[in-house]
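This report refers to the structure that appears directly beneath it.
All protein chains but one are shown at their positions in the complex.
The chains carry the letters A and B, assigned in the order they are written, with residues numbered from 1 in each.
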Amino acid sequence: MSTTSVAPAPPGTEGQDAPRAAARRRSGGRGRRTAAAWGWGALGILVLVVVWEGYKALAPEDGVLIGDLRVLPRTTDLAMPHVWEMLGRLGEPVTRAEGSPLLWAAVALAALTTLGIAAAGWLVGLVVGVGFALIMQRWRLAEWGLKPWILVSQAVPLIAFAPVVKSWGSRVEIGSWEWPDWLSVAVIASYLAFFPIAVGALAGLQSPARRDVELFRTYAAGYWSTLLKLRLPAAVPYLLPALRLGAANAVVGAIVAEVSTGLQGGIGRLLIQFAGQASGDPAKAWGPIFGAIVLGLVAAGSVALLGLILKNYRRGEAA
Amino acid sequence: MSAGAAEMPPVVRRPRGSQDVRARATRERIGRVVAPIVVGLAVLGVWQFLVSVVGVSDYLLPSPAAIAEEFVAFAPAILAAAGVTGFNALVGLVVGTVLGILLAWAAAQWRAIDAMAAPVVAALAVVPIVALAPVLNTMFGADSQFGRQAIAAIAAFVPVFVNTLRGLRQAAPVHRELMRVYAASGTQTFRTVTLPTAVPFLLTGIRIASSLAVISALVAEYFGGPRGGLGSFISTSAASSAYARAWAYVVAAIALGLLFMLATALLERIVLRHRPAA
């Protein structure tokens, strides 16, 4: 998988003596370790904040230049607002106009809108991706013909299509049905989610050991019962990282597509809009950035939650 | 259980004679090359058919021929734009790789750094980094390509860090214990065992990073900043209804992505040429 940063976990080996991983995982001290991990993570973020503020305090106003090339940013309040200003700004109204909502509320609403579109795209990508994987697993000719294309597609900037897909909006009409703009965005999100899911699902469906497949053959099990009782459960450890990557891709795709199609209402539009007001209100531009970060984390976290539900299917994974 | 048609195909190939198997192997080799080509040609054919016979409008799908025409007509401009975006991606890839290696090395040395970096990097992997683009443009100045390079660098950093760190931890216990038996120093162990073990992982990280760097550098252009790259031309062409031209730029973007992928794959090949395939 080429755009994955984390390869699918290969299921562990069986037949070893002594109860393994699962028992250890359940043993005490788990809560403490989780807490420690969160603590260290928070410390890591704190370090980033300290670096930001430290650089702002110590570096020259115009940044660090080598010749004409600025290699480190300007440190003015305009370019680099204080972290507390960014956070504080979230609690203030979006504009000075009467009845304007607070910034965080506006960002949250936009993020939810984008999340909805990304989720729709992710679902379509999931269905189509798993469908393709099933076809490729079933017929080797299909795998030979399609897999190289899917692998290459992962490595090329397919997202470049985003502005082109915009042209579909409002010009496609089927009967009384008009192509809504958000659908263009969802289409881009879905095809970005599709590729890693198809690749991961195929790897998972092909993952059962020959021994297991032969066992099902000795049971005279047909294609469907082998699929349902062996291949799909065995695919779960491969599918989960692919789904997480697909979710992250869908979010990026949705945001980029919102920006390039100019769709209103989502976080992508807010990013551009508030960045345009940054000269007067630099901290405001950071609001949608935080929103986008939370959005990505929520999308990936939802998949992690799915992993918890399916935890019995992950017992084969090496701990 | 009936012997229905749903019976799955035999798991084990059934060789009836030696010619049979060798023929099958040959068929597989040919199939693996021919099948993707056939699929590619079929897609192109259906595409051209949709446009020229069914009459799908230009804004929905320009014909391959029209795109090729535009590509030739605007070749110098496209090449220049690809140069801008490609340079941004390259700078980002190099910077991100260097940072990724350094931090991975530090994380392998000191547990505290690992514990702090791991969650932040895990978050970076799923967060839309490109959202930083507009702010980075303000930070470095609107005429600077630096924001895009920074986006590409952050995107490239993540897989390099993750894979390198994993690689640094891959040294087989038997090798480590061997070095201990030899009373080798820490530096010696690092040089002779830890680093060589990590190299294939590092290269995998770079290969993944190269694609991400191109994608990020390109996408960052949609978020404003100076014109000149492929991304900005794709959006301007699309906005001015020059759809075939927009697609021509998209084709160039895909070619750029392939170039980066092939270059890093080649690097991997060359460096690992003396190692047995994993």
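Keep this in mind: contacts are C-beta pairs under 8 Å (C-beta built on N, C-alpha and C of every residue); 3 or more make two chains touch, one makes a residue touch a chain.
Here is the rule we go by: contacts and distances are computed from a predicted model.
Q: For the chain not present in this complex, what protein name does its UniProt entry give, out of "ATP-binding cassette domain-containing protein", "Cytochrome oxidase maturation protein cbb3-type", "Germination protein GerC" or "Acyl-CoA dehydrogenase"?
A: "ATP-binding cassette domain-containing protein"
Q: For the chain left off this view, which of A:53, A:85, A:214 or A:281 is in contact with it?
A: A:214
Q: From the listed residues A:124, A:186, A:230 or A:289, report the one that touches the chain absent from this view.
A: Selected residue, touching the omitted chain: A:230.
Q: Quick one: which of A:55, A:223 or A:313 touches the chain that's been left out?
A: Checking the options A:55, A:223 or A:313, the one contacting the hidden chain is A:313.
Q: What does the interface between chain A and the hidden chain look like in terms of residue numbers?
A: 11, 14-23, 209, 211-212, 214-221, 225, 229-230, 233-234, 236, 312-316
We take it that only the chains that are shown with their structure count from here on.
Q: Report the inter-centroid distance (CA atoms only) between chain A and chain B in whole Å.
A: That gives a centre separation of 16 Å.
Q: Can you list the residues on chain B that touch chain A in the complex?
A: Interface residues on chain B, with respect to chain A: 1, 3-4, 6-8, 10-12, 28, 31-32, 35-36, 38-40, 57, 59-60, 112, 115-120, 123, 125-128, 130-132, 134-141, 144, 146, 158-159, 162-163, 205, 207-208, 210-212, 214-215, 218-219, 222-224, 230-231, 234-235, 237-239, 241, 243, 246-247, 249-250, 253-254, 256-258, 260-261.
Q: Which chain A residues qualify as touching chain B in the complex?
A: 2-6, 36-38, 40-41, 43-45, 47-48, 63, 69-71, 73-74, 78-80, 140-141, 144-149, 152, 154-164, 166-168, 171-172, 210, 213-214, 216-217, 219-224, 226, 244, 247-248, 251-252, 255-256, 259-260, 267, 271-272, 274-275, 278-279, 282, 285-286, 288-289, 292-293, 295-297, 299-300
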